[in-house]
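Apart from one protein chain that is not included, each protein chain of the complex appears where it belongs.
Then we have chain A:
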C-alpha cells in the first residue's frame, strides 16, 4: 500500500509538463542514439550529462531525461541489429542472430514490431521489479554506519570484478587506478593538496564527468578509426511500415521468459545488459529450439534477447539507486551524474529524496508506453537514420563532447583532461580492461576515504572497528567469497586454455 501511494506521488511529479516533455524528448533521442551504430547508450548518456548540467536543469528532471534516454537506447539498439546486421550497441548483438535473418526473408517490419513489443515487456517487467524491490532493499540498508559503508564499497569492487566475466585481475586493477585518481586534489579532511604537481587546475581533482566523456566518447572515436572500413552493411528493404497486430504475437511467451532471465542478470552488479541478452537467448534456445529454427529467423530467438536486454537495463538501476553500485557502463555514468549533483545514491536516497526516486520510477512507466507507441509507427524514420555516414556522426560526437565539457567549466585544461582520458580509455579498451571499475573508483574514492577516516575517528585509530559491526563482517565475508570464486574460476579457465594450446601445438 505504501508503495502505491509513493508511486502515486511519483506520477504527480513525472506528469508535470517539464518532466513529461523531457521524458518524451529523452525517449526520442534515446531511440536514435541506440539505433545509430557507433554511438551506444554509454556514449550517448556520457555526452549529454555535461550539457544537462550546464543548462542547470532540476536534478529530478536530469535523472528522468537520462533514464528515458537509457531506456530509449535499449529500444533503438535492435533496429540496426535487424536492418543492418550491425548491433547498435553491445547488448543488441544477440538480436542480430534471428532478427536479421527474419528481415532478409522479407519480414523486416514484423521483426521490428515483435522486438518492440518484446522490449516493452522486458522494460515493464524491470520497472515493476524496480518498484517492488528497490524500496525493500533501501529499507534494509538504513542501519549502515561509516565502517559498513566502507565495507559496502569494498564489496562493490569485488562484485564488479568477480561477476564481470572478464579477467578479474584487470578489473580490480582498474578499480584501484580509479581510486588513486580520485585522491588527486585537495584532501577534504585537512585541505592538503595531493598529487596536484603544484598546479591550481588540479586542486579540485579530476571531474568524473569530464573523465567519463573522454573515457567513453573520445575513445569510441579512436576505436572506430581502426575498424572504419569493416562496419558497413547494406540496409534491408522495409516492406510495409506498419505491421498488423496479429503479426506481433509470436514470441510473447519468449519475451516473458527472457524478461525474467534478463532482470535477474541486470540486478547482479557487473553482469549488465549484454549478459542479460546473451543468457536470455541461450536459455530460450534450449527451451524452444525443437525444430532447429533458431538462428534462421525464429521470432522467439529475437524476442527473448530483446526482452532480456531491456529487463537487464532496467534491473541494473536497482543496485545503482539502492546501493550506489552500478551494474553496467551506462548506470556507472548515471551514478557519476548523481554524485556530481551531490546526491549520494544508496539507502538514504529513498529517505531523503523520495520525490526524485519515485518521480523517476513513474517516468519510466510513462517512458515505456511512449517508447512502444513511438517505435511502431516511427520505425521507418529511425531506420532511415541508420544510413547517416560515419564521417558526419563521429565529428558530431566529438564536437558535442567538447561543447558539453566546455559549457561546464569554460576551461581549456578540462578539455585537455578529457582528451587525455580518451587516450587512456582507448588503451584500456584495447587491452580488455573494463572502464566500469575505473569510473566507479573515481566516483567512490572520496566517499570511501571519508567513511574510512570517520570510522577511525570514532575508534580513535583502532582498525578493529572496521570489522566489528555484523553488517561489515558479513559484507567482508561476501567480498572474500566472490573474489575467491572469481579468481579460482579465472585460474581454472586459463589453465584449461593453456592445456588446449599445448594440445594444438602437439
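The working rule: a contact is a pair of C-beta atoms (placed from the backbone, for glycine too) under 8 Å apart; a residue touches a chain by one contact, two chains touch by 3 or more; residues count from 1.
By our rule, contacts and distances are computed from a predicted model.
K.L.:
Can you pick, from "Tripartite tricarboxylate transporter TctB family protein", "MucB/RseB N-terminal domain-containing protein", "2-oxoisovalerate dehydrogenase subunit beta" or "ABC-2 type transport system ATP-binding protein", the UniProt protein name of the chain not displayed?
P.N.:
"Tripartite tricarboxylate transporter TctB family protein"
K.L.:
If the hidden chain were put back, which of A:12, A:105 or A:225 would touch it?
P.N.:
Among A:12, A:105 or A:225, only A:225 touches the chain that is not shown.
K.L.:
For the full complex, which residue in A:106, A:295, A:395 or A:470 touches the chain that was left out?
P.N.:
The missing chain is touched by A:395.
K.L.:
With the missing chain put back, one of A:173, A:282, A:385 or A:473 would touch it. Which one?
P.N.:
Of the listed residues, the one touching the omitted chain is A:173.
K.L.:
State which residues belonging to chain A touch the missing partner chain.
P.N.:
Residues 51, 54-55, 167, 169-170, 172-173, 176-177, 179-180, 183, 187, 189-190, 192, 194-195, 218, 221-222, 225-226, 228, 389-392, 394-396, 398-400, 402-403, 406-407, 412, 415-416, 419, 422-423, 426-427, 430-432, 448-449, 452-454, 456-457, 460-461, 494 of chain A touch the chain that is not shown.
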